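Next up is a structure, given as structure tokens.
All protein chains of the complex are present and in place, except for one that has been dropped.
Chains: A, B and C, in written order; residue numbering restarts at 1 for each.
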Amino acid sequence: NDITHQEAFEVLLAAKKHAEASNTLVNIAVVDAGAHLKAFLRMDDSFLGSIDVAIKKAKTARYFNMDTGELGALTQPGGIIYNIEHSNGGLITFPGGIPIKNKKGVIIGAVGISGGTIDQDRSIAIAGAVAILASTNERTKN
Amino acid sequence: NDITHQEAFEVLLAAKKHAEASNTLVNIAVVDAGAHLKAFLRMDDSFLGSIDVAIKKAKTARYFNMDTGELGALTQPGGIIYNIEHSNGGLITFPGGIPIKNKKGVIIGAVGISGGTIDQDRSIAIAGAVAILASTNERTKN
Amino acid sequence: NDITHQEAFEVLLAAKKHAEASNTLVNIAVVDAGAHLKAFLRMDDSFLGSIDVAIKKAKTARYFNMDTGELGALTQPGGIIYNIEHSNGGLITFPGGIPIKNKKGVIIGAVGISGGTIDQDRSIAIAGAVAILASTNERTKN
Partner (left out) sequence: NDITHQEAFEVLLAAKKHAEASNTLVNIAVVDAGAHLKAFLRMDDSFLGSIDVAIKKAKTARYFNMDTGELGALTQPGGIIYNIEHSNGGLITFPGGIPIKNKKGVIIGAVGISGGTIDQDRSIAIAGAVAILASTNERTKN
């Protein structure tokens, strides 16, 4: 149950298409089930600082199998996992990281988006994550 | 559209002059369009801990193309990008980092100042950044 | 003179096609003129340890504007730059990293390949780097 490079490409291209449709310049990172980088694209003129943020969002979403924004609600001062961002070489816990599930609902990776507002980033990440559910790609079907 | 070493020197010297005029001891870092260190100076008796802070302020300002103080307003507890400082090997998000623009308004690098109060640091960074706009240096003109 | 994301994609796909033609499982990394990650793909079943090696090969090729294998000839025991690998957060100095030039011969980025033999990696990197020279992509032409 691991994302294929073909699926990672589909996530990347779907996220890019969604970003372009809303004139948002983003960095797109896809990690596999092991939270390791599988595919990445930095759109021209997007923030230089968003390369690492996008990758960390994707990793964070897979590390804890949740929307990074949900995690961020728990990491605030007084929160139950306050400052967990210090672990794993740095986590990003605001919106823009989303787990990727296959058609059976199993998490097979995650996507991280950075460069737009947090609402835009999250929306683009979701567009990327759901792309493989609609895919008729042979490798996905079999 | 990248800062030249001649321009980086001008930024450095203008910042130093401004710092001396207000008896402020600072570290001055200039990065290029790729956020790589281009020029640096540590004034005598300035804080040792400010070397890295100045460099990180300059990098942060270029990573996100904004005044580091503006970024800091968004990274507070409850802020939309809370704890983004954990990315990119460590960001500094309080005032003192300013993008450097050329005469056409294109960002060509950034300057980071650390050692004084945040108001002093920001004021010195601005004095450095605007110096190249007034320059009659040949490489800048052509 | 910086590689576009469209060009980076072309490099990625040309390298992937060349790798598939020789049944080689590789990681493909493209960095821009500032040595920052622009595009990446990890082929299914390629080595997990090759993610970082591919990225470091691409960065090393741009850091010193040369084939990483040429650099490696100089870093051996007794070589003139022995152990330079300890700089820049870790360099990779065996073959597989190649600068990417535009049609005017200006270096605009670099590509790094890891997963096959060093000869295979180098051959795939070259196939990727030259792809944009043949491109009729509009952004490349103008």
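Everything below uses one rule, namely that a residue touches a chain if its C-beta (ideal position, glycine included) is under 8 Å from a C-beta of that chain, and two chains touch if they have at least 3 such contacts.
All values reported here derive from a predicted model rather than from experimental measurement.
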item: Chains in view that touch the one left out, judged over the entire complex; value: B, C
item: Contacting the left-out chain in the complete assembly, out of C:62, C:101 or C:122; value: C:62
item: Among C:29, C:54, C:84 or C:111, residue touching the chain not depicted; value: C:84
item: Candidates B:43, B:74 or B:107 - the one touching the absent chain; value: B:43
item: Missing-chain contacts mapped onto chain C; value: 34-35, 60, 62-65, 77-78, 80-84, 86-89, 91
item: Chain B, residues in touch with the chain not shown (by the definition above); value: 4-5, 8-9, 32, 34, 36-44, 48, 51
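Going forward, only the chains that are shown with their structure count from here on.
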item: Angular offset of chain A relative to chain B [C-alpha, multiple of 5 degrees]; value: 95
item: Chain A-chain C separation of Cα centroids, rounded to whole Å; value: 25
item: For chain C, residues that touch 2 or more chains besides their own; value: 34, 36
